[in-house]
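The structure under discussion is supplied below as structure tokens; questions concerning it will follow.
As you look at this complex, bear in mind that one protein chain is not there, while each of the others sits in place.
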Amino acid sequence: MSPNPFNILWLQAGSCGGCTMSTLEYGEKGWFRELESAGFRLLWHPSVSEETGEEARLALERIESGETPLHALCIEGAVLRGPDGTGLFNRLAGTGRSMLDWTQSLAARADYCVAIGSCAAFGGMAAADPDPTDAAGLQFRESDAGGALGADYRSRLGLPVVNIAGCAPHSGWIMETLSALALGALAADDLDALGRPKFIFGHLAHHGCSRNEFYEFKASAEEPSQRGCLMEHLGCKATQAAGDCNQRGWSGSGSCTRGGYACIACTSPNFEDIRDFHNTPKIGGVPVGLPADMPKAWFMVLAALSKSATPPRVRENATADHIVAMPRSERKPVE
Amino acid sequence: MSPNPFNILWLQAGSCGGCTMSTLEYGEKGWFRELESAGFRLLWHPSVSEETGEEARLALERIESGETPLHALCIEGAVLRGPDGTGLFNRLAGTGRSMLDWTQSLAARADYCVAIGSCAAFGGMAAADPDPTDAAGLQFRESDAGGALGADYRSRLGLPVVNIAGCAPHSGWIMETLSALALGALAADDLDALGRPKFIFGHLAHHGCSRNEFYEFKASAEEPSQRGCLMEHLGCKATQAAGDCNQRGWSGSGSCTRGGYACIACTSPNFEDIRDFHNTPKIGGVPVGLPADMPKAWFMVLAALSKSATPPRVRENATADHIVAMPRSERKPVE
Amino acid sequence: MSRLLVGPFNRVEGDLELSLDIQDDAVVAARVATTLYRGFEQILPGRPAMDALAVAPRICGICSVSQSMAAAAALRALHQAEPAHNGVVAANLAHAAENLADHLTHFYIFFMPDFARAQYAPAGWHGAAERRFKAVEGSAANEVLPARRRLLEIMGLLAGKWPHSLAFQPGGTTCSVDLGQKIRLIAILRDFRRFLEEVFFAAPLESVLEMGTVEDLDSYAEGPGAGGDFAAFWRIARALDLENLGRAANVLMSYGAYRGAQGSLLGAGLFDPVSGSPEPFDPAAIREDVSHAFMREGPEDPMLARTEPDIAKAEAYSFAKAPRLGGRPAEVGAIARLAVHGHALTRVLLARSQGSNVAARIVARSMEIAIVTRAAEEWARSLSLDQPFCASAPLRDEGQGVGLIEAARGSLGHWMSVSRSKIRRYQIIAPTGWNFSPRDEQGVPGPLEQALEGAPLQGFGARAASVQHIVRSFDPCMVCTAH
Partner (left out) sequence: MSRLLVGPFNRVEGDLELSLDIQDDAVVAARVATTLYRGFEQILPGRPAMDALAVAPRICGICSVSQSMAAAAALRALHQAEPAHNGVVAANLAHAAENLADHLTHFYIFFMPDFARAQYAPAGWHGAAERRFKAVEGSAANEVLPARRRLLEIMGLLAGKWPHSLAFQPGGTTCSVDLGQKIRLIAILRDFRRFLEEVFFAAPLESVLEMGTVEDLDSYAEGPGAGGDFAAFWRIARALDLENLGRAANVLMSYGAYRGAQGSLLGAGLFDPVSGSPEPFDPAAIREDVSHAFMREGPEDPMLARTEPDIAKAEAYSFAKAPRLGGRPAEVGAIARLAVHGHALTRVLLARSQGSNVAARIVARSMEIAIVTRAAEEWARSLSLDQPFCASAPLRDEGQGVGLIEAARGSLGHWMSVSRSKIRRYQIIAPTGWNFSPRDEQGVPGPLEQALEGAPLQGFGARAASVQHIVRSFDPCMVCTAH
């Protein structure tokens, strides 16, 4: 343990626990080892710490009182403000206080405040229509600034809430962001308009998708398990979704689109209110959700043209569930 | 060690040793552990086996005589046939015999014969013009069938040489192919026209490149280290190169194009005779090497159109070395 | 008599609060509450039926695949779809990966660290237990977390990501596996077996599965497998007599785990630990009682029920409803699956204490690890790559579907009604809903509430290790329970 550890308190609010599960995949020798050698000290985490009941309450009180310095407050899960602003849909067991209350109180003590996952960032699935619990993110409610801590909240070192969006987020997103904070390498300018670290969310999920050639020709899968691009028919939103998702291995080598299913933009506010996740909404045959920053007319023309240009190999493979047509072999010297 | 191990003999001919280096990255607990638990027995490998000198010679003789069964003969490196067909550019030390001779003799004993890397498959870098050593692959010389064993060679179980192309090939390519052979899961029909396993080489290296959006708009990097697509100016041949390269993590999370440089089609015969690897040859402003199976005219028209459609974000990022323009934030519910 | 409020009760999934009535340094009555309610059963209605596949997994991050499998099963029932064989196998493999990871996480991260507590400092085994199992700091975590990470690479291959994948479909899985991926699957399972055989059991799985008696367990734990973490557990269990801690004698229930073309790996059914005999199982007898839940009253049949919170309800002490089978509580989980399956050692342990107990629950979970790992190896090999992974079926826009599956912690059911292709009602009864059920209208406590009765506190009050062991022996997941 380093002499000046970076103290982390991790609490779960209206969470499914999935962000923690994802995080536990981090580290060559396991997350604990990683925390230790990176100089992090986990003040308390509900899933892994020994302290329970009273011991845990005392630990929290010491933090709340300022006795234990709090470098990063990590909140996993939406903050449930209902019913009627009481926060009672989510009490911290044994303390008689709502997580809304705890969160607001502890956030004031934190050098940095980090929202782990889309729930903590924007409300996430808990905030899905009809939002039965008045769920919010720490500083956003869907894409509106505000949330549980308010738009003006700044942590003690002057940063807004750092939103590690994703449901669940990649363990690397979480740990790299925390490490960057610990190194003092993440400034307000390194966050996008939704408080997400640019180094992750400056990418689109579409970047690095292995179905890219199908996309180029708009050669599309028509049924799940087919190889084609999932955008045209099967609901893929990766051309609009922020995140370097397809540039990382998930649980080894996975990713949503590599797994054969659509990106549902889980890093975006409001993803939970997508209807018909598996189908692409179209108007006049043109998908409604177009690639980020792409003029519609261009898309239409390009899509039409590239469809006509589709090589048979690509067309055939698009609707097959394994490779049926091979690229022509390179029998001539490559120049 | 399993009771019926799958015996592998691995020899290096005109090799740089890189294929072995790559292979040593394989396995959660290391390659040796992996071999053992997968039921492989390494009869001998020049880089790792204890037996040296005479002990090694005896081991080879036992295999040659048929006393030790040989399930897979793995040859790494090109077979050097020069000078004048003598093979003397590559003797197996201590044996007074050329590797050409050893390879031919042992291949006759092997259930399967596997070319590890592009050198062993097609000749590779050793065969580069002016081919000073008359280098050949086991069953191909560049893209012509023949090579050191001849076009008609079949291993004892009836397969042609299995070519694990790549320079160096991904460790997964090597071990998955060997495992597939050991499982009896690789038939002649699972190989492409160049003897390469289709499950790897039915893909193009371009599939899964993280620069795909730049490619779509032909927003191109102009200098090394920039983020744009490398095809237009910097020599990327991934749209023609076989291999699932960009769908695997290399040395962790790498790949050629993720590393910022062009795919040079190292899995293809003749890649070694590319001139000016770092530049894209163009005619009339159109790259000469077009995506596999793509009609040139289509490419030109699409390229021209998509260039005009390029969103500013993509255009600006293409020639920057880090993200300078962010996607517009998803402030409205995504539909 | 005094009453203790215990919380936050951690190293469980989700928010758990206990209320214990104490007399003579022992528990005389217990009430278990979940203090978080998110409203999934309110969110699902009104959405397109297939959207359950995106929403349901997010009920719980630790048994996300189970939720997906239950939703897919419900949709499959709705659409009367015939899944592709490969898809079934692939889904079972992914599900097995999740369940195995859960079991490991439970054993190493949630359960064993309690033996490293200072309360046990006097015990001879404590030093070793502390070095190995202490929360966050013990050496075991540095082996199990990498092993878990490696095991979950199955998810990357078959499910795209974990938790919360959309790969599980009524017709199979979205991810068709190629030869390389198949090889990788096999390799991952090889590594996992290796972990089990070197670290967890320190014995070949085959010999683990041969154990049929407590004597077998003893001689394994003192003999060849002595270096294994499971052996360490068993020795401590013997030392602390955990066979006589946390006893409950409810009927044990399983919906049947890992269904395939040849039926389930572990069949569906009931087993009575007191009589030691199986019983017939009728899912139609399942009801949910809301007498002590912060929920409005309504139909108890999950196919008809809705969920409307009522925070002000007087008798209520939990956001969880109380599931009942033919009016009785039931205990679910690995112990129930193995008992129903007829696993000898499990039945022996149940017979010895005439019910389930802390030790038996852990042993059953461990034995299931061995059984499922072996099965998964077979499944991976059996994938036939030229066959489809997903069958398409015409969607129905009206109807009902029930999805009954076995999650890591036990029986999970999704009940779904659809009209005009939108969900009208959706009810979820989770394993911990059964085990950590509050009292019902009859005042019958749930299995955990029963198991805590009589727990000795040895002067440690709310911090007493016995309470920790009993609660965690069920591997509770409160986010599943109340969702």
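A, B and C are the chain letters, set down in written order, and residue numbers restart from 1 in every chain.
Note that in this section contacts are C-beta pairs under 8 Å (C-beta built on N, C-alpha and C of every residue); 3 or more make two chains touch, one makes a residue touch a chain.
Since we're looking at a predicted model, the values are computed, not measured.
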(request) Give me the visible chains that the unshown chain touches, in label order. (result) A, B
(request) With the full complex in mind, choose from B:18, B:69 or B:146 the residue touching the hidden chain. (result) B:18
(request) Among A:108, A:145 or A:180, choose the residue that contacts the chain missing from this document, as touch is defined above. (result) A:180
(message) In the whole complex, not just what's shown, which of B:39, B:69, B:146 or B:249 touches the removed chain?
(response) B:249
(request) Among A:197, A:269, A:287 or A:327, single out the residue that touches the unshown chain. (result) A:197
(message) Need a quick check: the contact residues on subunit B for the chain that isn't drawn.
(response) 12, 14-22, 24-33, 35, 42, 46-57, 78, 80, 83, 86, 88-95, 124-126, 128-133, 135, 167-168, 223-225, 227, 249-262, 264, 266, 272, 274-278, 321-323
(message) What does the interface between subunit A and the hidden chain look like in terms of residue numbers?
(response) 27-29, 33-34, 37-38, 172-173, 175-176, 179-180, 183, 185-186, 190, 197, 199-200, 244
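The rule is simple: only the chains that are shown with their structure count from here on.
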(message) Can you compute the centre-to-centre distance for subunit A and subunit C, using the mean CA position of each chain? Integer Å is fine.
(response) 26
(request) Could you tell me the distance, in whole angstrom, between the mean C-alpha positions of subunit B and subunit C? (result) 45
(request) Round to the nearest whole Å and give the separation of the Cα centres of subunit A and subunit B. (result) 35
(request) Hunt down the residues of subunit B that sit against at least two other chains at once, touch-wise. (result) 199, 244
(message) Among all residues of subunit C, which ones touch two or more of the remaining chains?
(response) 146, 150, 178, 184
